[in-house]
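Only one protein chain is missing from this complex, and each of the others stays in its spot.
Up next is chain A:
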Amino acid sequence: MSLLEVNNLKKVYKTRFGGQEVEALRDVNFAVEEGEYVAIMGESGSGKTTLLNILAALDKATAGRVALQGMELSGLAEKKIANFRRDNLGFVFQEFNLLDTFSIEDNIFLPLVLSGKKYSQMSEKLKPIAARLGISEILKKYPYEVSGGQKQRAAVARALITDPKIILADEPTGALDSKASDELLRLFGEVNELGQTILMVTHSAKAASCAGRVLFIKDGEVFHQIYRGDSTNQSFYQKITETLTLLTQGGNQ
């Protein structure tokens, strides 16, 4: 059994006044094994964010099945969803999504506090993570006082601190300069080495080339996927760009 299984997933958006329907996902199938590092690529509007939102139970699928460790998301009661998200999933977003009302430390603690953890437990847990991410010095600062890269690392810490089964990242490097991007990708690689499963949506071939597998989405379906295998970052990067060219030029399959 895979960690994450997605079968025949379909999502149709209805505009508010009934009118037009947008089919964001038509028939998505894939699985993620434990410890995998998967990147998802696709053109703008191809439904990547939609997919991630459904995986996160932030949105409901129109049809199809999503299961995490065999547990189906659609079967979750509305009340349990927030708990589920907190206990099993970690998020990293493009816009960091730190709350300006909290210090960096409190931002990271937020999911744990919601689960009712004690301060001493939380700070024990934070120490090694903060050290690894290089944010020990800025914990007491507020989001407006730190750089974008630091904010994103704080967001990663917030995702990691709950020991999630899977980390979902939506264009995590999107708002970072190349140096901060490299740093973040290095960290992702590191935590993946330690066994953390990661699912990352990205537009950047370079970012994708750090993953172990890349899924390409087009027209609401998984169009193609490539594995890194034994190839180096460099040659994997080559393969990805080739596939992307194919994706954009190939038009209809």
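The criterion applied here is as follows: contacts are C-beta pairs under 8 Å (C-beta built on N, C-alpha and C of every residue); 3 or more make two chains touch, one makes a residue touch a chain; residues count from 1.
Heads up, the rule we're going with is that contacts and distances are computed from a predicted model.
According to its UniProt record, the chain left out of view corresponds to "ABC transporter permease" among "RsbT co-antagonist protein RsbRA", "ABC transporter permease", "Sigma-70 family RNA polymerase sigma factor" or "protein-glutamate methylesterase". Here the missing chain is touched by one residue of A:12, A:31 or A:81, and it is A:81. Contact with the undisplayed chain is limited, among A:12, A:31, A:58 or A:175, to A:58. Taking the whole complex into account, chain A touches the unshown chain at residues 56, 58, 78-79, 81-83, 85-87, 89, 91, 93, 97-103, 106, 109-111, 113-119, 122, 142, 144, 158.
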